[in-house]
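The structure is given below, and queries will be raised subsequently.
As you look at this complex, bear in mind that one protein chain is not there, while each of the others sits in place.
And now, chain A:
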Amino acid sequence: MIHTVSVSPYVQAQGMLIERLPDGRLLIDAGGRKVIGRPFRPVPQKTRRWKAAIAAAIFGLTSLVVAAPQASAEPLLNVSYDPTREFYRDYNTWFANWWTAQGNPAPQIKTSHGGSGAQARAVIDGLAAQVVTLALASDIDQIAARSDLIPKDWQSRLPHNSSPYTSTIVFLVREGNPKGIKDWNDLIAEGVQVITPNPKTSGGARWNYLAAWGYAERNKLNPQDFVAALYRNVPVLDTGARGSTTTFAQRGLGDVLLAWENEAYLALSELGEDKFDIVVPSVSVLAEPPVALVEGHLTDANRPLATAYLEQLYSPEAQAMALRHYYRAWDTSAADPADVARFPELERLPIADFGGWAEVQPKHFGDGGIFDQIYQGK
């Protein structure tokens, strides 16, 4: 019978049982390697977190004193952005099990979260990530341009522009939609307060801005004037998407929040469906958060693991997981139909319609770009 054992608080291995040791530990055969460990028992989430914290602290202290024995498991660092925290927590567990089921030793997977741009800078400056899963293709382009860690054609190496899941921008309004907001043109009306983060510091805010721009283009309006009018209705520019959600939901400021679709659903489930409504505009953006291998940090040993980690994001199980976390995934074959059904159809403009990130980033959000001009005129 196959047994799972814990080698350390972070490392598990799976394999055929060879022997039960007198002290309760098990000797197993994990893909040709003999591993000794305690029988693995999943602990409830809450206790595991502080136990892990204490274990990490103790490990940190002891590793300063004695050279820790080389961990047998292959490590993998996934550098990601903020809103994927919940999704990758699930995916890492699922992937580790899948990987060991293929006859490999248990991997040691870590995920780092932060602002997408700051995460890209960390990788440029030497954070030893094997894979990056960021909010914008332009952030990965920057890593490719400023270091030789990622090849320039990274985006063509995985299906769907290297984006295993997509998202879009929707409106979150207060219960009952008191200002009657239905589409982008309602946001430039007098007396409507719009909450959106600063496109200079937030990847999500760049999508908000582009969605408004795309709507204006579609409706034969002057896009620059339209976006300028929209930002005149913005009373606060938070630095990140979560900050804006807090400003809107907790501080009670503003009539409408421009948000990632997954953040909007998260706000509904966390803060109460009776407080907010989601309004889907006629036109929005096809936001493609991409993933890429950091080739410069791959060795013969960890390349198969890192490659599989990204490829399995496209597996039906992982896609179902993404859908459960309110991302629009491609493959719905294993998903809960309810998770699929909650996404309304809408026209989503891909970044190519705006000229691609290489053009959009400097033109709109660079120093002195159109966003700066909007505020310069004030």
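To be clear about the criterion, contacts are C-beta pairs under 8 Å (C-beta built on N, C-alpha and C of every residue); 3 or more make two chains touch, one makes a residue touch a chain; residues count from 1.
In this text, contacts and distances are computed from a predicted model.
One chain of this complex is left out of the view, and of "Alcohol dehydrogenase catalytic domain-containing protein", "Cytochrome c, class I", "Catalase-related peroxidase" or "Sulfate transport system permease protein CysT", the protein name its UniProt record gives is "Sulfate transport system permease protein CysT". Check A:Gln102, A:Thr299 or A:Gln376 against the missing chain and you find that the one touching it is A:Gln376. The omitted chain makes contact with just one of the residues A:Asn177, A:Thr201 or A:Ser315: A:Thr201. In the complete complex, the residue from A:Arg25, A:Arg38, A:His113 or A:Arg146 that touches the missing chain is A:Arg146. Touching the chain that is not shown, out of A:Gly15, A:Gly37, A:Pro83 or A:Gly117: A:Gly117 (per the contact rule at the top). Note that of A:Arg20, A:Lys34, A:Arg251 or A:Arg342, the residue touching the chain absent from this view is A:Arg251. Although one chain is not displayed, chain A still touches it through residues 115, 117-118, 120-121, 142, 146, 198, 200-201, 234-239, 243, 246, 250-253, 365-367, 372, 375-376, 378.
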